[in-house]
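Below is one structure. I have some questions about it.
For this depiction, one protein chain was excluded, whereas all remaining protein chains were kept in their positions.
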Amino acid sequence: MTIDVSTEVYTGPFDLLLQLILSEEVDIYEIHLARIVDAYLDEVERLQALDLDVATEFLLIAATLVELKARRLLPGRADVDLDEELALWEERDLLLARLLECKTFKDVAGVFAHLADEADRSFARSVGPDERFAGLTPDLLAGTSLQRLRNAAIRALTPRPVPVVDLHHVSPVRVSVADAVVELLDELPRAGRIGFRRLTADLVERLEVIVRFLAVLELYKQGVVELDQPEHLGDIEITWTGGTDVDADELTIDVYEG
Amino acid sequence: MSDGHQPPLDPGAGDADRIAEMKSALEAMILVAHDPVPPELMAQLLEQPVSSVERWCDELAESYTERAHGFELARVAGGYRYQTRGDLSPYVERFVLSEQHARLSGAALETLAIVAYKQPISRAQVASIRGVDPDGVLRTLAARGYVAEVGRDTGPGQAVLFGTTETFLEKLGLDSLDDLPPIAEFIPGADVVETLEQGLHPAPPDDDRRA
Partner (left out) sequence: MSDGHQPPLDPGAGDADRIAEMKSALEAMILVAHDPVPPELMAQLLEQPVSSVERWCDELAESYTERAHGFELARVAGGYRYQTRGDLSPYVERFVLSEQHARLSGAALETLAIVAYKQPISRAQVASIRGVDPDGVLRTLAARGYVAEVGRDTGPGQAVLFGTTETFLEKLGLDSLDDLPPIAEFIPGADVVETLEQGLHPAPPDDDRRA
């Protein structure tokens, strides 16, 4: 099993532990504690500056985990000191309670985000009275503290994020070379001989054209097509030489990660 | 200037006219306000019971919604304010560049949640729940005006205690802290507790594994 915490926004040892136990749904005793420690140390390194509070907090948790694990590995319990046993359970309950509390507020945070997003769609009017009423308040700065002025400056001078269109909901064009090969195996034997430009004339996305090109190269590698490019930068002519019975399953296609 | 003046309530006007005038006075006051207007203040200025003011405001809000106006009358942070209808935000954003809404980070939202439900709360208490030092996050939240110092602990050290602000209520579109969903709803269910318990069990999940 791999533990990859570096892809998550890591916000503390509880987060890490929660994530490990809940999302991976593992029994903490079946994984090597060393791995959690490694993952943790990686994080600390990534954070550049070692925060002593975070480090000790994690040590405490790790110590509890080690003790719990050691206890479980013991062959029998007859020789166990009852006080120690109780203390261990207490430690465990404390850890459990803290994890539950942490999880509770994580979930609340999700609801807060939702509320804030909803509220952000409405804009409040804060225009104030028009000039007909201006004379009523000779000193508009009377109610203004330095703190308020400072906060206004921070608000105004903080750079505004460049808005980006959120593309989370758009599924990317997924074209694989293997799929393109299957298409070509259908098309090329019928065409016999065809130019690459014509072969890709109906494609819209540049990526699709590239994938087709890779597929053609694959077929060349497999020896079922001949390629010819009479002119520099000219069209590529593709001639089918594979006969009538080539099955995609029989070809070994390199997988391109993309 | 109106000090000393009586508002121009026609003494001979019928009840319906009087209510209509009160309602339009409410509209006028809320229109010129910078912040949500507490019903208590309007009640005092109009010399009317708070409950009437609240009823009239609710009726106004309803009538705006019914007529599909581009604005609505919302109750936020303890008062009434005009705001734009949510679905019109693409049109409105052009005019409010300066107050573009800043999104909060996950860490900030979690810290905000802890402060909201546990206030007044000290930095150390927040740290013990989140397991990390909340100093930077608390500073950001304070700079944005979502949390503020609300007092000092009476114990030794007199730790600063934090609480949420009116700005926080406005940010979430809430009228008061009472509108926060009850925390009980979020306490993890039995399944989560069980998973965690098993993960932290000092004894093996089942005995024959030890055999």
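Think of it as A and B in the order they're written, each chain with its own count starting at 1.
Going forward, contacts are C-beta pairs under 8 Å (C-beta built on N, C-alpha and C of every residue); 3 or more make two chains touch, one makes a residue touch a chain.
Keep in mind that what you see is a predicted model, and the values were worked out from it rather than measured.
Visitor: Using the touch definition up top, pick the residue from A:63, A:97, A:153 or A:227 that touches the left-out chain.
Guide: Candidates A:63, A:97, A:153 or A:227; residue touching the omitted chain: A:153.
Visitor: Just checking the interface: what residues of chain B touch the absent partner chain?
Guide: That gives, for chain B, the contact residues 1-3, 5, 7-8, 20, 23-29, 31-35, 37, 41-42, 45-46, 68-71, 82-85, 87-88, 90-100, 102-106, 109, 139, 143, 185-186, 189.
Visitor: In the complete complex, which positions of chain A touch the hidden chain?
Guide: Given the touch definition above, chain A has residues 9, 107, 109-111, 113-114, 116-117, 123-130, 132-134, 136-137, 139-144, 146-150, 152-166, 168 touching the missing chain.
Assume only the chains that are shown with their structure count from here on.
Visitor: Could you put a whole-Å number on the gap between the CA centroids of chain A and chain B?
Guide: 31
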